[in-house]
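And now, subunit A:
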Amino acid sequence: MIVELSVALSIGAGLFAVGLYGALSQTNLVMIMMGIELILAAALVNLVAFWRYLHPDAMSGQMFVLIVMTVMAVEMAVGFAIAIARFRSRGSVEMEEARELKG
Partner candidate 1 sequence: MLPLLSIATFLPIAGGLVLMLRRGQSTQAIHAVSIGVTGVTFLLSLAIWAGGIVPGGFAQVEELAWIPAIGASYRLGVDGLNLPLVLLTTVLFFLSAIYSARLKDRAATFVVLMLMLETASLGAFMALDALLFYVFFEVSLVGMYFMIAGWGHEDRQRAALMFFLYTLLGSLPLLLAILGLYLSSGTFDMRVWIDTPPLTGIAAMLALIAMLFTFAIKIPSFPVHTWLPAAHVQAPTVGSVILAGVMLKFGTYGLVRFALQMTPEAFTKAGLVILAFGVFSALYGAFAALAQSDLKKMVAYTSVNHMGYIVMAVAVAALTVDPKMRAVALDGATLQMVSHGLVTGALFFLVGMLYDRTHSREMGDFGGLLGGAPWLGWAFILSAFASLGLPGLAHFPAEFQIFLATLQVQPWAIIAILAIVVTAGLYLRAIARVFLGEANEKWSAMPDLGRREKWVIVPLLVLTILIGIAPATLIDMIHTTMASLSF
Partner candidate 2 sequence: MTGSVAELFFLAFFGLAAIWFGIVVFRTHSMVRSALALLFSQTAIGAMFLVMQAEFLGVLQIMMMATEMSVMALFMVMFMMDPGGMGAMDMSHQKRLSLRAGGVGLLAALAVSWLPDWGPAAINIPSAARQTELLGIELLGRSMFIFESAGLTILTSMIAATMVAIAPRKSGVTHDC
């Protein structure tokens, strides 16, 4: 049992839980995306912790971190683009209002 690893992973777990809660509970697209950011941040914490305490020689861990950061960035970009399109069309990015399509 590596204490540091456990602590780091627990923090990752906490961030994941908060992010999940946010993604599920928020009504606003932008707020949901914040939740997603938190989940991804949790993944980052995990990856760095695993690299640091278990596999410092495996640089693919750091690589993975870079990739995940990229993912965070591009998701934000496209997310905001879609938010703009939605806002232009409906004047709001509330998810509650988006239920024309169902069934």
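Regarding candidate selection, all candidates are chains of the complex that A comes from, given by their letters.
Simple rule for what comes next: contacts are C-beta pairs under 8 Å (C-beta built on N, C-alpha and C of every residue); 3 or more make two chains touch, one makes a residue touch a chain; residues count from 1.
All of these numbers come straight from a predicted model, not from anything done at the bench.
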{"item": "Identity of the candidate that touches subunit A (this complex; choices 1 or 2)", "value": "2"}
{"item": "Residues on subunit A engaged by candidate 2 in the complex (per definition of touch)", "value": "1-22, 24-31, 34-35, 37-38, 41-42, 44-45, 48-49, 51-57, 59-60, 62-63, 65-67, 69-78, 80-85, 87-88, 92-93, 96"}
